[in-house]
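A single protein chain has been removed from this complex, and every other one stays in its place.
Labels run A, B and C following the written order; every chain starts at residue 1.
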Amino acid sequence: MKMMKKITLIAIGLLISVSSSIAIADAKSDAVSACGAAENARKAAAQAKMEWTTTGKLIKAANKAIEKGQFDKALSACNKAKFEGETSVKQAGIELLAWNSRVPN
Amino acid sequence: MGYIKMIRITALTILGLILFAGAAVATPEGDRKAFSDFYTNRFSDIPASDFVNGVYAIDAASRVQWEQIEDFPPYELDIDDGEVLYQAPFANGKTYASCFGDDLSVIRGKYPNWDADKAIVMTLELAINNCREANNEKPLKYKKGAIAQLSSYIAMQGRGNSINVVIPADSSAAMEAYENGKEFFYSKRGQLNFSCSDCHMSNSGNKVRADLLSPALGHTSHFPVYRSKWGGLGTLHRRFGGCNKNVRAKPFSAQGEEYRNLEYFLSYMNNGLELNGPGARK
Amino acid sequence: METINTTRRTLLKGTALASVLGITGIVDLLTMSQANAAWSEVAFESGSVGDVMKALFNEDLTPTESADITLKAPDIAENGAVVPIGVKSTMPGINRIVILVEQNPSPLTATFNLGKGARADVSTRIKMGKTSDVIALVEADGKLYAARKNVKVTIGGCGG
Partner (left out) sequence: MAGIKAKAKLKGDAVKVKALMKHPMESGLRKDKKGNPIPAHHITEITLLAGGETLMTANFGPAVSKNPYISMIVAGPAKGDELTIAWIDNKGESASTEVVVK
């Protein structure tokens, strides 16, 4: 059933997006791991068909920042991207039911 | 965020589903009637047949400029180019007529339709590329250029016919495609958290900055469109993508399943209205 | 009335156009172009209405506002990229119509040089970068008349 498939996808998305990384003192690995988590959250959002245009851009910019050694900048961008990805997945979960309330009858 | 919260969401979702399973199932025809009534009540001085003119049905000042442009619209050059493309034989000597038949005036009105063999919604643009591939030609890109010119030529020949999208009663897959399109239309998405219906239904006739939001009723009747903003012709799915980007939702592929199903739903909502594409838009 | 440079440009261009058109019309094109002020780079590149006037007309030719010119332009442009403009007049002896957009980087937008049988009734579609007066100039019997209308250009939201 279509709905069940969707719920499963969204549930998997939530699981992926909450899996947290172990903090490492190193600023670079912090940034890299934040960006990995962000990318996972973005993928989960895409799978739920709710990805935002802004999320991938944040990650892309963060990866460039890592190359330039701007780890703080990358970390904050990827934390934001991760939040966006997670919010998109939540949005998908809410809309799974909410959309029907907007249909005129 | 904890796992408990996540589990709670999932549980709520499943509970909701169970509740929904018991609710009365809406029929497409019931949907269409309610959809059409929504707009004819909201814009009670506008005849239903005028909604095919999009935002110009509800914006008198813009309509004057639009009519000046439609007097000799820029897409006439594209229609001519589309005709040349349509009539030109493929390398194997066959033409598009070998796929679409000899009566050009009926082609536009056949799409979108439910393709029972492929079990997908078939659109005009997808059919054009299927025809090309069946004749060993490379497929065209879906948003603009040659495919939009071909589509505009076919649309022009089909002007005046009524939209009459059919959802086969014996196909649950067709019904599911329709339902998916409907869900897409009413689901909020993007960073701005807007659904298609938030702008083009609940707020139709209201302004976003300087722009008046057009009613969704009639939206599919006049594509492809030459948009001044694009400086050229574009397909319906190009426009869908633009709308999604406006609410900061990552657009789906043109002619992908999501947009084809959305086209199926929206076109069904326009059943009975006149086909009047191609059109000029701001 | 044109600089030597533009006249030479006109000759070259006249030849090019003549080759497009075939033999007929060569002489006519050249004489028309010279007599009726052809494409003037200087005028079209001028950055202000005043400079356009200097490049296009004698400096002492100042326009008189005239109610006999109908300038058709929208109050609010739907899209600044495509603004329909029409100019019409029943004044006798009109030989040229000029459309200017005061606030565009280069105000001179189009000129229409009326030849045999041509009526002073033209229209086109133009680009406007921002809200501006649109000015229609009409040259009749060596005199210059003008009409102006303000056209608002707004920044769109999503567009139609």
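General observations
Throughout what follows, contacts are C-beta pairs under 8 Å (C-beta built on N, C-alpha and C of every residue); 3 or more make two chains touch, one makes a residue touch a chain.
Bear in mind the structure is a predicted one, so any value in this text is a computation, not a measurement.
The chain not shown here is in contact, across the full complex, with B, C.
Of the candidate positions C:Val101, C:Ala140 or C:Val153, contact with the unshown chain belongs to C:Val101. Touch with the chain that is not drawn comes from one residue among B:Glu76, B:Asp115 or B:Glu137, which is B:Glu76. Taking the whole complex into account, chain C touches the unshown chain at residues 13, 16-17, 20-21, 24-25, 28-29, 32-33, 36-40, 44, 81-83, 86, 101, 104-106, 108-119, 121-128. Chain B meets the missing chain through residues 71-72, 74, 76-77, 80-81, 84, 228, 231.
One rule holds in what follows: only the chains that are shown with their structure count from here on.
In terms of which chains touch, the assembly is arranged as an unbranched chain of neighbours. Of all the chains, the one whose CA centre sits at the greatest distance from that of chain A is C.
With each centre defined as the average position of its C-alpha atoms, the distance from chain B to chain C rounds to 41 Å.
Note on chain placement: the centre of chain A and the centre of chain B lie 30 Å apart, centres being C-alpha means.
Chain A and chain C have CA centres that are 55 Å apart.
Of all residues in chain B, none touches 2 or more other chains. Within chain A, contacts with two or more other chains are made by no residue at all. By the touch criterion stated above, chain B contacts chain C in their complex at residues 54-55, 61-62, 64-66, 68-69, 199, 207-211, 213-214, 227-229, 231, 242-243, 246, 281-282. The part of chain B that touches chain A in the complex is made up of residues 1-3, 6, 9-10, 13-14, 16-17, 20, 26, 30-31, 34-35, 37-38, 176, 180, 182-183, 186-191, 193, 195, 197-198, 201-202, 245, 248-252, 258.
Within the complex, the chain A residues that touch chain B are 2-3, 7, 10-11, 14-15, 18, 46, 49-56, 84, 86, 90-91, 93-100, 102-105.
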